[in-house]
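To start, the structure under review is shown below, and the notes come after it.
Here the complex is missing a single protein chain, while all its other protein chains stay put.
Let's turn to chain A:
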Amino acid sequence: MERRRRSETPKQQVHHKNQTDLSAWRKGKKSDPEKSVQSHQSPNDEKNESKQGSLEEALSYFEKVQERVSLKKNNALQKHLTTVESIALEKGLPPEGFDVLLKVALSGKLADTVNTRLLKSLVPASVIPEDSVVSSVSLLCVSKCSASTQLLFLRWLITMFDFIDHKEQLHALYGFFFSFLQDEKMCPYVCHLLYLLTRKESGESVQLYEMEYHFGMQSHLQALLSLYKLFCPELVTITLPGKMKTYFKNSEGPWKAVINAVRRRNQENSAVLKPLVLGTAQPQSRKRKWNTQVLIPASSANRSNLEEDREKQLVNLYSMDESFPVEQLQTFPQLLQNIHRLEFPSQMGSVLTNPLLLHYMNCIKDESIYLRLYYWMGQTLQEECTWCVVDNSQYEEEFKAFLETVYKTECFLQEGFSSCEEFLYKSLPLWDGFCCRSQVLRLVSWIPLSSFSEMKSHLYDPLVQLFFTSSLYFKCSVLESLKELLQNWLNWHMIHLDSESDSQAQSSNTTLSGLVNTVAELIHFVGWISTVALRLENNPTFLLYFILDFYEIVCDMYLRYNLPLLIMPPAGIFYPALLSMDSVSLNQLCYIMYRYRTNLVAAKENELSKKKILQFKFSSQTYQEYNQYIVAMVGCLWTSSAFQKDTHPQGLRMDDELLKKIAVQDFKSSFNIVYHPALMGYALLFLQQAWPDDTTFNFSLIKGKRWNWYLEYLYSQGLKGLKVFIESSINRVSQASHNKTENMQDEKFI
């Protein structure tokens, strides 16, 4: 309305008059107390007002512009064009402006360069009114403008799709868009647009047989066809390839920077974007387009009719005509009521942060949702990857947040996304180990189980290169994520063991032997890299902690996860842990050896009792390995025969002559629980408590009865692993002297 008022003003006095008119208009609207505030407004505000005025003037100019005005010759056109562009860049255009500008751009009145510049500056400040879009589509059909302008308009429509406030009329225009598929150049963009617009109902009105014969199998068509196939499988008769990795071309290019700038500006100033956010309790700091896709827009719901809709829904509770738009989904009971007719939003990304929708995804086997999510996530991950596309590096924080969201969703659903897996396989070889490190490594832990050769070439090889050349902390992070990976696989196995009815159409890598093989390979891989890493970093405790953490899971696989697999740690890990300088590693090692023993004993019992027909038996080699380790360990810690009894080829056994040469006295007992470097501190403290006056620290006092006291003291200091190890593996014949104790000889299974 305000525009029309000033449309008669002559151009020369425009600037000044607009300023006064605007302020007059503003004063008229606002109440008196604010008048004084108005007059003290900063020059910034006045500039805004003047800009507002000049925008309105520019819009009125465009409304009335005649045909064939050349850009170069007409100063007014230039001025207004730059006005529009600068305002678009600063805060985005108000909804009223779109109608005029779209009409001008698509009607072919002005030159192509002007149209392009106009379209490029059509960035909304809040929403885009649907009517303007509809009228511009009608102009598109008439094709008054050039082909390149039409393409640019389509790209604009795809990019700004989320900002259109209502979409009912657009859905009605589905058939018109469909007819544009015939045009070869427009086809990819139209496919993308149809992909966004397609809902379950629209699939029926599609004439698919035409498409099949006219076009070849291009990627954008494949994507669209696969979506149709899901909605109406009977109409799509062609077979689509299994794993499609191709997506729609990125249409965002010309507007990307502008959109981000506008959004950042608006978020700083006020909650302009609030109308677009439905209260699903999301934080406000979403700055990127794809992050706003993670919020469900309220734009496709007509909020004023909310009350009527609710009544209608109560009446039509079981009617299949209406589908429940997901924006109104607030509570769990609502989900349960409407679970049979839920309509997913067109931006699949919003599903990721909505726990209700995730519940739905988990229970209902709706392939279309998975497919759409797969496409969207794959495309987003590929495009926004900060190390593959260097321009994205400024948005690294947002990409990290996005990866966090994906990870949290995977944790919620307790399974990995295949698009995420593919993204990792593609980008890990190019990864430098620095960008988004913790997020990427966490996503690695959700990679689903697959055959060993695939994992080797896609995951293990790139990780190895990074692992060996990176810092200690990176190594520890990788080990942690591999531990989580193992745990996820084992959990998955446990869950699928219970639901054995799922045995139809299982591929070979989900059978038990396939699983066992893959898990075994992972464990061997981790054992290998840990050994090398210990060597590279010179046995730091920090690294050893993570390695032993991994083996804590490995040692219990039989009893806890029901997986018939038992793999001992390699000597390169066992011995550094046994001879380590700190008690934490030693304690952990004792606990692990205790668990191994428990698992082995249980396996032997099951074998001997023949209650269960076992598919797998642990080989004698496993038992032998275990025995070797246990002999060495007990020899070290208990019987003071550290260097004699060890039969392991990489073990501690040394000849007596050699030992004499080192000229250390009492070397035999140098690694028992009193003299072990890790435990000597405890021995010291014990002596201080037992003989507070004695300052000579005579360790040989700890024998006989006091040996037992010392043991109790060690247990009380938190060395629980040591406790269970000693109680299980060492049989004490007499309490009198520690020399008479012996280890269990009948541990040697065959």
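As a working rule, contacts are C-beta pairs under 8 Å (C-beta built on N, C-alpha and C of every residue); 3 or more make two chains touch, one makes a residue touch a chain; residues count from 1.
By definition in this document, contacts and distances are computed from a predicted model.
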Choices "AP-1 complex subunit sigma-2", "Chromatin modification-related protein EAF7", "D-amino-acid oxidase" or "Centromere protein M" - which one is the UniProt name of the chain not shown: "Centromere protein M"
Which of A:Y460, A:F643 or A:F725 contacts the chain that the document leaves out: A:Y460
Option from A:Y195, A:Y374, A:W431 or A:F671 whose C-beta touches the chain left out: A:W431
Touching residue (missing chain; options A:C388, A:V516, A:L559 or A:V601): A:C388
Residue in contact with the excluded chain [from A:W446, A:F525 or A:Y596]: A:F525
Among A:S146, A:S418, A:S470 or A:Q624, residue touching the chain not depicted: A:S470
Residue ranges of chain A at the interface with the undisplayed chain: 387-391, 393, 429-435, 456, 460-461, 464-465, 468-471, 521, 524-525, 528, 532, 535-536
